[in-house]
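Below is one structure, written out as structure tokens; the observations come after it.
Heads up, one of the protein chains got dropped from this complex, but the rest are sitting where they should.
And now, chain A:
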Amino acid sequence: MSPLYQVLTPEGQLVQDIAGLPDEATMIKMLENMLLVRLFDRKSINLQRQGRMGTYAPFEGQEASQVGSAMALAPGDWLFPTYRDHAAAIVHGQSMMRVFLYWMGHMEGSISPKNLNIMPPCVPIATQMVHAVGTAWASKLQNEKHVSLAYFGDGATSEGDFHEALNFAGVFKTPTVFFCQNNGFAISVPFEQQSASKTIAQRAAAYDIPGVRIDGNDIFAVWLTMKNAIERAHAGEGPTLIEAMTYRYGAHTTADDPKKYRDQDRLSEEWRQERDPIQRLRVYLEKQGLWNEEKESDFIAGAGVKIDAALAEAESYPKSRPEDMFKHVYAEPTWMASEQEKELVKPAKQEGIPA
């Protein structure tokens, strides 16, 4: 089995002296980002329970993987998230307001901030990996120093598109980073039943690209591995496959009951107690004198205000109009859709229902 690369132990200690660690400001930002997105995640689950948001995919437990990887990106890089990677999207610059909008069922929730290339969350499994090959390939052909980062889960590695993406990226040496958050379950199917190979990282060998297996709850390991992958990509050495071992504490989505397929209380408690990504960085930073309870409560108060502001903005966002569904299907609408739009809008007006 490929060794598990770890920099920061669950006890918050460096395993050894390591070159290239993030500077202090970046370390603090890492913790702040993880705290922020965890609050965001919990808030979202509550909103779903209150009926203010639709079905939601929580990521708590996977903050180091998402935050650490996204923090390694530069503007202009392409980010291909799945439906569980809104933490990565937020860290790379997506507004929390848009993420709320997306889960509230607004199409405008997928709009990327200008020049950031944050793709809409991909719902089919593994299909976005091939797009990340394509955008990276285009960057290479156009001599732009950008990488494309595709997120996916362990279940995605069973899909054909996973293999096609790795194969294409290997053949054309595209500057793509494939980032797997192996959280052990594809909804209910455990990894042992997903794959006979012991690790996902070892699959990289089949495509002759580097495969790295890392502690996905160790944000230093994630960030350093990403930095290496990006450096390789910039040097024209092609793609990297990263397997980050992590765990989602909660359900697959708010519509799912994890107790049906795993010892939910025990396992989540165990991961939370023993491997939590936030706790270990917090302990480390406290030991360095870079963080304390006061800083944390100040930060959390400020983060809460920001999240509430984003929520207020999302909830007061103009209501989508029925005719919005007809926009952006083609550059120019077809006659069929234009006529159907008129049919849709006309009777509603006649009945006095605001369009």
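In this text, contacts are C-beta pairs under 8 Å (C-beta built on N, C-alpha and C of every residue); 3 or more make two chains touch, one makes a residue touch a chain; residues count from 1.
As a working rule, contacts and distances are computed from a predicted model.
Trainee: Quick one: find the hidden chain's UniProt protein name among "Putative anti-sigma-YlaC factor YlaD", "5-oxoprolinase/urea amidolyase family protein", "4Fe-4S dicluster domain-containing protein" or "Alpha-ketoacid dehydrogenase subunit beta".
Mentor: Missing chain, per its UniProt entry: "Alpha-ketoacid dehydrogenase subunit beta".
Trainee: Tell me which residue among A:Y151, A:F168, A:F185 or A:W223 touches the hidden chain in the full complex.
Mentor: From the options A:Y151, A:F168, A:F185 or A:W223, the contact with the absent chain belongs to A:F168.
Trainee: Where the complex has a chain not shown, which of A:S95, A:S110 or A:Q279 is the residue touching it?
Mentor: Answer from the full complex: A:S110 touches the omitted chain.
Trainee: Can you tell me which of A:G20, A:P75 or A:P124 touches the chain that was removed from the display?
Mentor: Of the candidates A:G20, A:P75 or A:P124, A:P124 is in touch with the missing chain.
Trainee: Please give every residue of chain A in contact with the chain that is not shown.
Mentor: 78, 107-108, 110-112, 119-120, 124, 127, 129-139, 141-142, 148, 160-161, 164-165, 167-168, 171-172, 327-331, 334-337
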